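Below is one structure, written out as structure tokens; the observations come after it.
Complex shown without one protein chain; remaining protein chains in place.
Chains here go by letter, A, B and C, matching the order in which they are written, and residues are numbered from 1 within each.
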Amino acid sequence: MSEKTIVQAINEALFQAMEHDDVVLLGEDVATNGGVFRVTDGLKEKYGAMRVIDTPLAESGIIGTAVGMSVNGLRPIAEIQFFGFIYEAMDQMVSQATRMRYRSNGRFHAPIVVRSPYGAGVNTPELHADSIEAIFSHSPGMKIVMPSSPYDAKGLLLAAIEDPDPVLFLEPMSIYRSVREEVPDEAYTVTIGEAKIVQAGSDATIVTWGPPVVWLQQVVEEYATNGVSIELIDLRTVAPLDIDTIVASVEKTERLCIVHEAVKTNGIGAEIAALVSERAIFSLVGPIKRVTGFDSPYPAGTIERDWMPNPSRVKTAIDELLTYE
Amino acid sequence: MSEKTIVQAINEALFQAMEHDDVVLLGEDVATNGGVFRVTDGLKEKYGAMRVIDTPLAESGIIGTAVGMSVNGLRPIAEIQFFGFIYEAMDQMVSQATRMRYRSNGRFHAPIVVRSPYGAGVNTPELHADSIEAIFSHSPGMKIVMPSSPYDAKGLLLAAIEDPDPVLFLEPMSIYRSVREEVPDEAYTVTIGEAKIVQAGSDATIVTWGPPVVWLQQVVEEYATNGVSIELIDLRTVAPLDIDTIVASVEKTERLCIVHEAVKTNGIGAEIAALVSERAIFSLVGPIKRVTGFDSPYPAGTIERDWMPNPSRVKTAIDELLTYE
Amino acid sequence: MDMTKWLDEQGNLLGDVTLPSDELLTTMYAEMKRGRMIDTKMFKMQRQGRMALVAPVSGQEAIQVASALVLNKEDWMAPSYRDSVATMLHGMPLENIIRYFKGYSDGGGAPEGVNVLPVQIIIAAQMLHAVGVAFASKIKGDSARTITFFGDGATSQGDFHEALNFAAVYKLPVVFVCQNNQYAISTPVRKQMNTDTIVERAKAYNMAYEYVDGNDVLACYDVMKRAYDKAQNGPVFVEAVTYRLGPHTTSDDPKKYREQIEEEQWQQKDPLVRMRAFLTARGLWDEAFERAIEERASAEIEEAVAKIEETPPPTLADMLEKVYATPPTLIQEQIDGLRGNA
Partner (left out) sequence: MDMTKWLDEQGNLLGDVTLPSDELLTTMYAEMKRGRMIDTKMFKMQRQGRMALVAPVSGQEAIQVASALVLNKEDWMAPSYRDSVATMLHGMPLENIIRYFKGYSDGGGAPEGVNVLPVQIIIAAQMLHAVGVAFASKIKGDSARTITFFGDGATSQGDFHEALNFAAVYKLPVVFVCQNNQYAISTPVRKQMNTDTIVERAKAYNMAYEYVDGNDVLACYDVMKRAYDKAQNGPVFVEAVTYRLGPHTTSDDPKKYREQIEEEQWQQKDPLVRMRAFLTARGLWDEAFERAIEERASAEIEEAVAKIEETPPPTLADMLEKVYATPPTLIQEQIDGLRGNA
């Protein structure tokens, strides 16, 4: 047990996973350079260039190769350097990896893990910060994991590598190094598909994932000081959705606010709202609120903080929800 | 004025649009072959191979080239042979066409039209029938038009070609030739972004688009015979959403059922449900129903009819909604 | 560019070569003929409404038979939608092929031990899978090789380029077999690219290559054997020049884009006719042999069709169970609904 950042926790998980000979790592600049965020640092030195593979600059090539490797018995972990570059590999993600199992009637499957740093707030050029997980949630066959803490990052990554289905593992780059916590040194897994109730509460529910989990804890605490009890749910996995946890919470609190860093329209917040309005509408005393990015491409650095959800926008939403009885 | 199918209406619109020298057409097999559905038949003969262009087999190449053409003053109409192949051009669609305007601070824009046959029910091999419009609705910058009748198809296509923004124009291949109606012979436009109330009603609202518009008219009629008045809304444009029309209808009918041919999770139905649960939840007397495809890839021909929404599933949903007061 | 050819169009041997055994020679012909018969039958069944859509192989049997014959059981095949002659010969049951083209969702599943990837619809996507499969072989240190098929049109796709580049950089044991059948649907090769041959592409990756008459099964076999051997040490690119005698698929009408005279010229080059003439001259073919192949193939087809007509297609619920290893809650609910135990 020791204090680790998310980068350290992931790096450690990779070292431990690679003890299995069938695990290989591939991507742009992952080997010699150890990744542009140093997440894969040291792995090539330990496991060699045949298992930690610098690839040519071609995302479709990376994912397509990983799919083929997985069909032939390996468990490849592919890195997409920044999540906005996944569009280049869209077909291999959505029409190939996700469909290998049913297409081959179960003879083959594609147990790949696609790791990628994503998300807002570190003043990157465009297409480095987009949160486009919803695109993949509309494409059944893939699981999408988005941890918000070092503990979960390590445990979920090890679970993803063991998982028999393709997993998109999204790493919150804005909190890569800023969040630290005690993380076991040995290997362990956290179950994919289970949300975590970060803070139990009774007056309203906030559902979120990724970096907002961190700052929303303060928002929730503030409310607590004022006698308002907010339940904070960290989805951790956005596909498949842990709808039972969400519905149970809403049945209790009667008020729902969804917070995410993606574009609003057709974000995963839309699906959550739709499911709740289908399954628990009679529990609600007010509208379902979404505090999200705006309906534009993720913007340039100087305005990203205005674009992202923030405590003040969340409080406005919650305050309104609390007016309903 | 004469009776036309959707294919004929679109073909006529293309002939009329190409009277403008800046309109060009490009895609796989669109020129000599006239398109695999003959939608572009005769255009090369009339306008020549410099303006009706058979391309190499490369979707990213097609859309990227169209974007460049549009920046340099042309109005290209690009065809993607079947919508499932758009994944190959994902970056050019979502990171390039949609972003040219803001990226160049308004100096350039990309007024392309991307035409593609889409949708269920004609027993095609996989990836020929997927309805993946929602992926693009999560990517601001593009408009998405999905007509369900020959009249709208012609008018909306001509509007799309005039539109200063990139437009994804999706053609419902299952009713390409089965629906006929009177269509003016001269050029006209139908406004993009405006839903159409196909049938006014007061007891429940069905929101849909594309082929379901056709068979839902019969469902609505059946209910009418039994004294139940259903409002049927054909969105026609799914991005931007005509939310005002939807909300006005729900405020009147108090019951909402969304029907679409796409995968359920994070389909456009999710966004509609989310918007309504945000803006009009107090008008609702029951849950918001979605009757959609299942959460799997679009399936093989022998089971596609079970996968798609159908009258019986819609009636089950409506009947349930009618039990709420 | 010199093209490898063993037979002229009349089936005469060109030059001094060491022939394969008589048994192999007759197998080559028998497999081509079997492929042709199955193809013809599936086409007819589609016209009768008993198949969804078929992509005919007729005309391209030589390169497919030759490719499959050089492989060992443990080798891998990553096909497109027009490679059923090759995949069957590598172990894919005829029943699966028919089920696939009937629109059954289970047709793509090769039996255990048959290393054939499912039919690929997305042009060139399978080439990257072949690269990955071959890379895994190399990493694991086994000696399996991977062969992938694609068309002339596929060469324009980004995935084609990325696959060739990866294979060259990592020196992977993969054979890329391009069946240049002159058209991508209606688009002729000269509009697809600015070069006279496709092997030009291979040179750009410093990759070994072969250029062969794809309607000459002896030349194809020669080239594929060499390619197979070389592939142990790195990728090989094969361009087989051929022609699809039929339409692109059962939905296509080639009259829109091909001249009848061109079709007739290529009929003269039919790989079956040529090989039959060659075998006849060597006393390896007679009417009885032909009848025997025909009877065997007919029986095989009838048996497969009968079996299929006994086995209903998978249901939607069956298919939903194959999306994930274990269906997540929301999908399980949908399955339960369909199975009536919601």
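Points worth noting:
Convention: contacts are C-beta pairs under 8 Å (C-beta built on N, C-alpha and C of every residue); 3 or more make two chains touch, one makes a residue touch a chain.
This is a predicted model, so every value here is computed, not measured.
One chain is not displayed; in the complete assembly it touches the shown chains A, B, C. Within the full complex, the residue among B:66, B:86 or B:257 touching the omitted chain is B:66. Note that of C:201, C:248 or C:322, the residue touching the chain absent from this view is C:201. From the options B:105, B:226 or B:323, the residue with contact to the chain not on display is B:105. When the whole complex is considered, the residue among C:135, C:160 or C:183 that touches the unshown chain is C:160. Taking the whole complex into account, subunit C touches the unshown chain at residues 156-162, 165, 168-169, 171, 191-195, 200-201, 203-207. Across the interface with the omitted chain, subunit A contributes residues 28-29, 32-34, 36, 54, 56-58, 60-61, 84-85, 87-88, 123-128, 265, 294-297, 299-303, 306-307.
Summarising the interface, subunit B meets the missing chain with residues 24, 50-51, 55-56, 58, 60-61, 63-74, 76, 91-92, 95-96, 98, 100-109, 140-141, 143, 163-165, 193, 240-244.
The working rule: only the chains that are shown with their structure count from here on.
Using the mean of the Cα atoms as each chain's centre, the chain most removed from subunit C is A. Looking at which of B-C and A-C shares more C-beta pairs in contact, the answer is the pair A-C. Inter-chain centre distance (subunit A to subunit B, centres taken as mean C-alpha positions): 31 Å.
One finds 36 Å separating the Cα centroids of subunit B and subunit C.
Listed for subunit B are residues 84, 87-88, 126-127, 265, 295-297, each touching two or more other chains. For subunit C, the set of residues that touch two or more other chains comprises 105, 107, 119, 122, 158-159, 314, 319, 323, 330-331.
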